[in-house]
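The complex appears here minus one protein chain, its other protein chains still in place.
As written, the chains take the letters A and B, and residue 1 is the first residue of each chain.
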Amino acid sequence: MAPLEDELKAALRRSEPSPDFTERVLARVAAAPVRRAPRVSQMWVRWVAAMAATLLLAAGGLEYRHYQGERAKSQVLLAVRIAGSKLNKAQKKVQMMTHRSIS
Amino acid sequence: MPRRTPAPAAASGFDFASLVRQHQAMVFSIAWHLLRDRAVAEELAQDVFLSLHQHLGEMESPEHVLYWLRRVTSNRALDEARRRQRRPMVSLESAPEPVAVTPAGDPLLDTSLRKLVAALPEKARAIVVLRYQEDLDPAEIARVLGIPVGTVKSQLQRALALLREKLSRVAGQASGLSLGKE
Partner (left out) sequence: MKAAGLLTACLLLAGAAGAQQLKWNFDKLAARASDSVDVSLEGPLLRLGTSFLSDTDKDQAKIKKLVGGLKGIYVRTFEFKKPGEYSQADVESFRAPLHGPEWQRIVGVHSNEEGETVEVYIRSEAKGIGGLAIIATEPKQLTLVNIVGPIDLDSLSELGGQFGIPEVEVDKKK
């Protein structure tokens, strides 16, 4: 029996939604209502929304930056691990051959 | 104060329709594997893309879009799963087994496994789906779900052990059934 993890990958592979999914999403986007604030407080609402958007954008951007950094760090470590293991293998072989030729 | 409203999708540089087509399978499948209800999963997937459209101006790169979609889909699907279940959290070990007994090694193994996964508690289910559907490592899963990486690793280990045990029980019952027929 194949290892469970291979079976899970097979069982949980992605599948497509219904064929008209994209069209339905685009239709909903086109139909999404535009909300307008009451005229009297429109400027205030815009200013608050702008502040909130700025803060959210900054927070989201910082969070994504951290995610990017951690991901890049993982890749550095992975690359070093792979390259190091190959060089280690070469080193061991050379050492083995050196010992054999001496003896 | 300069005007700063969420940038419209058209100004973001992303082709929204292409993004939908590119990622619809991923978004739908995460929702479906977590909810096991195709219609609800499609509805949720549409909502996620609607939200993406509203936040498209904040996306910094295709990778950001991917991360955002996985995060929002997983968290919304988990919220929906909890709402639909309306039951107290059960421990991993007491997760119910599927009603239908499907022998292991049968072409229906995929279905059995999906049902077993669907029977896991929500968080464990999400971790398994992100690991095996999306091929994310524990650190990435932790970031998507906003939980510690240690929790991801321990939950994943326990979920696999439980799935192995339940799967072998299912296979054992199936063998017992076929023997009993003679």
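Note that in this section contacts are C-beta pairs under 8 Å (C-beta built on N, C-alpha and C of every residue); 3 or more make two chains touch, one makes a residue touch a chain.
Keep in mind the model is a prediction, meaning the values are calculated, not measured.
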Among shown chains, those touching the left-out chain: A
Among A:A32, A:L55 or A:A90, the residue in touch with the chain that has been omitted: A:A90
Residues of chain A in contact with the chain not shown: 68-95, 97-98
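Keep this in mind: only the chains that are shown with their structure count from here on.
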Between chain A and chain B, centroid-to-centroid distance (C-alpha), Å: 15
Touching residues on chain A, where the partner in the complex is chain B: 1, 4-5, 7-18, 21-22, 24-26, 28-29, 32, 46-47, 49-50, 53-54, 56-57, 60-61, 64, 67-68, 70-71, 74
Footprint of chain A on chain B - complex, ascending: 1-6, 16-17, 20-21, 24-26, 28-29, 32-33, 41-42, 45-46, 49-50, 53, 58, 60, 63-64, 67, 104-105, 109-111, 113-114, 117, 128-129, 131-133, 135, 137, 139-140, 143, 160, 163-164, 167
